[in-house]
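Step one of this worksheet: look at the structure below.
Just one protein chain is left out here, and the rest sit where they should.
Moving on, here comes subunit A:
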Amino acid sequence: MSVALLLVSHSARLADGTAELAHEMAPDVVVANAAGDVDGGLGTSLEKVTEALTDLLADGAAGVVVLADLGSAVLTVESALELDDDLPPRVRLASAPFVEGAVAAAVTAQQGAGLDAVVASAEGAVTSIGPRPVVELVEAGPSPDAGPAGTVVAGELVGTVGAPLRGSDVATARTVVRNPLGLHARPAALVARTAASFGIPVRIQGVDATSVLQLMALGTAAGTELEVTAQGPGAETAVATVVGLIDGGFGEA
């Protein structure tokens, strides 16, 4: 069984909604909740957290990545880990935004990644709530010398844009988004899973195509032109497959 997620929230409804979102994008990943206090009110409960972690591990989870929503939820999880020595080796509390972290972690876990990689993707999700990558500005806008309107502000280029892929083994193709809502949650998850399956770097508009959050942050819609690149063995196939997915409109066009 893959790495499972545990959502520790003050609110059962918040946890349920977040689990629903994660499940939509990563249907095979087990996402459990430990939400609300013991009386069903707002709060967190050490018992609920400990029981949920123990159950997930007993059910065969390779590990558990925990997302917590507010300060005292974090403290409750840390207390649970400190009280039970059996838990820490296989449980990691991600320092990540609750919803974005859960979604990113679920998609990475769906790809069969290990505990460290799932935690890393949750923690990387914080970039998705920073400024959006100004990819279109870089590609289509006038040169920085052209004046304020087209000036590329370096600070807005968040860390999501990787170094350009260069070399003889790089494949590139351009396509146009067809479905009205573009790479929103479900299509982004589909593209990310597909891109990850090739095991080589795949980029869309310069961002990591295996990151559902970076794909969503591109803010695409029908008509947006996208450049897909990949580098390494199978790069041509990877690019063709990803372009094929986008061209297919995800059943929405």
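Note that a contact is a pair of C-beta atoms (placed from the backbone, for glycine too) under 8 Å apart; a residue touches a chain by one contact, two chains touch by 3 or more; residues count from 1.
Methods note: contacts and distances are computed from a predicted model.
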Protein name as given in UniProt for the chain not displayed, "RNA polymerase subunit sigma-70", "Dihydroxyacetone kinase subunit L", "Cation acetate symporter" or "ABC transporter substrate-binding protein": "Dihydroxyacetone kinase subunit L"
Listed residues A:S2, A:T18, A:N33 or A:T76, member touching the removed chain: A:T76
Missing-partner contacts on subunit A, residue numbers: 37, 43-47, 71-72, 75-76, 78-79, 82-83
